[in-house]
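Have a look at this one before I ask anything.
One protein chain is absent from this view; the other protein chains keep their places.
In order of appearance the chains are A, B and C, and numbering begins at 1 in each one.
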Amino acid sequence: MAGNTFGNIFKITTFGESHGEALGGVIDGCPSGIEIDLSLIRKDMQRRKPGQSAIVTQRKEEDEFQLLSGMFEGKTTGTPIGFIIPNTNQKSDDYSHIKNTYRPSHADFVYDKKYGFRDYRGGGRSSARETASRVLAGAIAKQIIPEITITAFVSSVGEIFIDKPYQDLDFSNIEANPVRCPDLLIAEKMESYIKEIKKNGDTVGGTITCVIQNVPIGLGEPVFDKLHAELGKAMLSINAVHGFEYGSGFCGAKMKGSVHNDAFNADGSTQTNLSGGIQGGISNGMDIYFRVAFKPVATLIQKQEVLTNTGELIVEQGKGRHDPCVVPRAVPIVEAMSALVLADYYLLNKIYQSK
Amino acid sequence: MAGNTFGNIFKITTFGESHGEALGGVIDGCPSGIEIDLSLIRKDMQRRKPGQSAIVTQRKEEDEFQLLSGMFEGKTTGTPIGFIIPNTNQKSDDYSHIKNTYRPSHADFVYDKKYGFRDYRGGGRSSARETASRVLAGAIAKQIIPEITITAFVSSVGEIFIDKPYQDLDFSNIEANPVRCPDLLIAEKMESYIKEIKKNGDTVGGTITCVIQNVPIGLGEPVFDKLHAELGKAMLSINAVHGFEYGSGFCGAKMKGSVHNDAFNADGSTQTNLSGGIQGGISNGMDIYFRVAFKPVATLIQKQEVLTNTGELIVEQGKGRHDPCVVPRAVPIVEAMSALVLADYYLLNKIYQSK
Amino acid sequence: MAGNTFGNIFKITTFGESHGEALGGVIDGCPSGIEIDLSLIRKDMQRRKPGQSAIVTQRKEEDEFQLLSGMFEGKTTGTPIGFIIPNTNQKSDDYSHIKNTYRPSHADFVYDKKYGFRDYRGGGRSSARETASRVLAGAIAKQIIPEITITAFVSSVGEIFIDKPYQDLDFSNIEANPVRCPDLLIAEKMESYIKEIKKNGDTVGGTITCVIQNVPIGLGEPVFDKLHAELGKAMLSINAVHGFEYGSGFCGAKMKGSVHNDAFNADGSTQTNLSGGIQGGISNGMDIYFRVAFKPVATLIQKQEVLTNTGELIVEQGKGRHDPCVVPRAVPIVEAMSALVLADYYLLNKIYQSK
Partner (left out) sequence: MAGNTFGNIFKITTFGESHGEALGGVIDGCPSGIEIDLSLIRKDMQRRKPGQSAIVTQRKEEDEFQLLSGMFEGKTTGTPIGFIIPNTNQKSDDYSHIKNTYRPSHADFVYDKKYGFRDYRGGGRSSARETASRVLAGAIAKQIIPEITITAFVSSVGEIFIDKPYQDLDFSNIEANPVRCPDLLIAEKMESYIKEIKKNGDTVGGTITCVIQNVPIGLGEPVFDKLHAELGKAMLSINAVHGFEYGSGFCGAKMKGSVHNDAFNADGSTQTNLSGGIQGGISNGMDIYFRVAFKPVATLIQKQEVLTNTGELIVEQGKGRHDPCVVPRAVPIVEAMSALVLADYYLLNKIYQSK
């Protein structure tokens, strides 16, 4: 109810504020007998971690995690996996200046109004640091469905975008550049642009495209829990996301049915895939792909007017170590949330397999 | 689990196939003592109904409903509201030709794969006829939160779109034209275009914009159940929807933070509203607005190749009475799903009000 | 949330008041492809129906049902099964005398306090008539798990009880007498006693024992959703139930571990079964058995003091057609609730079967 749980069968519940003792959570509903490769978890955590390159925030967060339960002799036991990610580098005094003020386009104001007060240090619960728990859980979810491939990448930063279909991209380039854009020429432009933005103490938005391949036919629950509806919710729950489209997306709204319909091949696959791998809310075995829009980070290293809790507007100089552009670090988060949905719906679908 | 329930506190569970005896559902969690104006339900049902104008499907469906419980002396009792909407005009023989075939970009194929067989008449459970139950429930939800105003309208059909901010539109024009577009000049163009599309047996997509006003501050549950994440899921669960964006949406992904941030006024309202009335997943009291993309209807009155369940591709002439463009009739559905989310989150938020 | 849904995977949501237009509900999560024998549903409904013998209420309720969806060509389709059971014999004027009064040990008082007002006719939502929907759903649930046998019977009425273990009883006698007690000598005593109670306008309590056989090993979810915990909740949710014990039950609390432990056989079965077929909340393949205590029906055909909503105590003569003892008609309800739990946990357990 209070919104800190995601999933139906494979469920994650997270807790933790950016400046508390630790983040963490519980993964419940993980099947037993799955060998968990911890290095794959670490790898995804590294991809999300601050300080990994010159274009992301230079905060130092080690993001070491401990799995406290649900594993025995390297395998899942079917019991809940509790985990913590200690907070080791919080500088709470950095934030005392925002104790009584609400920064524009942050959650400060609404948290105070909803809950009466708030842990103001570093955004508290509304900090994107919470996504570390999602990435950890997602890395476990991926290991439940190893045959399914989930690949996310940065498809635009500000006005700079990849103008090719994903089929023409070399996904092996994604991790070869700090932007996580598979088109290396575009990646370079993005990188320069982000550096320039950063120099000005400004921020910029961007989009991430995610492609999910080798999905079994039949995942997704009509009517309200369509596969793309759950994917959409998963993405929209990530900090800063303002939009989601799958398959033909908003472009599809401009098209005619005679052009949009995906003609069948004799084997049940389709010649085109404007449906984005999902029909009637259920996977049809074609690639699932979607695009996620991230607004620019609200924290600027510029002067801005903030509102005090006594109703005054005062000018403040933003400071701290923040991301000029969130999308490079959000790539593993998009993948993780995708993995959570796919693993959950994969398990859910087992109920309907032959009595 | 099986996906036919929506909501946390104010919950709707629907049932029914397009050609079964009846659609219907149960609304659970409706507070007691609310006087229900049945004419408001009827009005919304009329707006969704086939045959209401020349540009929508000419099927005859009366959409008479019966509330079977949960009401006493005109008021809700706090017990579940069961309802049915009998199917009165089904022509099942219309559909015998699709018994063994899968139409492109329909749910026929995936239902057969997932469930082993399907009720093939008229799309069965995947038919948009199911949305009649949503509109009914939404019309009740609206009466729980009468102070909140929900207004949806058609903002584009194919390439034709309204090029004004919603603040410059006269919402009283929406119901004054069959397209449900508040810009009457644009509405006329859309209408002509839909008629032309229809003449060709083709279909076209479109977008709907929804504006929710007078929302109390504090609705929305971090972390996974952000208000816009639930709205997004609600919209993406509607048949044919391929995209959702709120506030600055995909445009926001191109912007800089220094432009995107919504500066405060001293009263806590904001000077701009690129946040779309939601910050950190919680309503901030400003207008909530979002845009929903609908792909073109897949049923064409044209020749198309269909796949048989024995793996043959054969050419078939589409027939029947279908919508050339779904958005005019989807306006009340978007409103209904919005109302379900808002009523649910309104009730959920009462838990946090003063102990 | 509002309490009208039961189950996790195989879910039933019910609606309806005793004197509204109809009872009904939605069964969601029923697997596809199951042939439903309607006569088995009718048979269980008959066993619950008023007027079936001289020792139960003489109300006339036909309990005809309609399945409105989720079935095609005699088989389940995997989509929700909506159903209604019209109310055909309500005499609402019978109840006008209780409009402003609260009968002792009824739900009148608490409904008024909780909801502000109530549908006072025949108990409204608190009427045991609601259990007709449970019996219908349970009869469908039984057909999902045909290999599991569920047998309930009356084990005591007032002070009269069966003093044999269930293994010594002939279950084929259960339906051969109006009390549904398999020990025919005891059944006769019970029947006479109930008739005497009825003559006095009084009522009497009783217990039902339920035996569930041929249960696969492994059903039940630790920690909170132990199989017996869910069975207990299911039983306690039935009107008038005040107690639940399984296996050794309250007697077990008097025993020593050296006596209570169930020694293994080499095949994994146990020599005794004080565990009641469940260990650590998970079925172990032995018979599951439990006992359910029903308090006496609160409606008497005697003079009683009732409380008015203005705080006066007045004497009223009870009238109407009521059960002198509820257990004979509650036998199919106990079976139905057992079937709902078993079918649900059976489906839930499929998730853990070989990846």
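Simple rule for what comes next: a contact is a pair of C-beta atoms (placed from the backbone, for glycine too) under 8 Å apart; a residue touches a chain by one contact, two chains touch by 3 or more.
Everything numeric here is computed off the predicted structure, so don't read it as measured data.
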item: Where the missing chain makes contact, among the chains that are shown; value: A, B, C
item: Candidate in contact with the missing chain, chosen from C:49, C:121, C:180 or C:228; value: C:228
item: Those residues of chain C which, in the complete complex, touch the missing chain; value: 1-6, 8-9, 14, 102, 104-107, 109-111, 113-115, 125-126, 130, 156, 158-159, 197, 202-207, 217-218, 220-226, 228-230, 232-233, 236-237, 239, 242-250, 252-258, 260-268, 270, 274-276, 279-284, 293-300, 302, 304-307, 311-313, 348-349, 351-352
item: Sites on chain B contacted by the missing partner chain, in the whole complex; value: 1, 9, 29, 31-34, 78-79, 144, 222, 347-348, 350-353, 355
item: Residue numbers in chain A that touch the chain omitted from display; value: 1-2, 4-5, 8-9, 11, 13-17, 20-26, 28-30, 32-33, 66, 68-70, 72, 75, 77-82, 84, 114-119, 124-125
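Following the convention adopted for this analysis, only the chains that are shown with their structure count from here on.
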item: Topology of the chain contact graph, where touching chains are joined (line, ring, star, complete, other); value: complete
item: Chain closest to the middle, measuring from C-alpha centroids that were averaged per chain; value: B
item: Where chain A and chain B are represented by their mean Cα positions, the distance between them in whole Å; value: 26
item: For chain B paired with chain C, centre-to-centre distance based on mean C-alpha positions, whole Å; value: 39
item: Distance from the mean Cα position of chain C to that of chain A, given in whole angstrom; value: 46
item: For chain B, residues that touch 2 or more chains besides their own; value: 1-2, 4-5, 8-9, 14, 114-115, 125
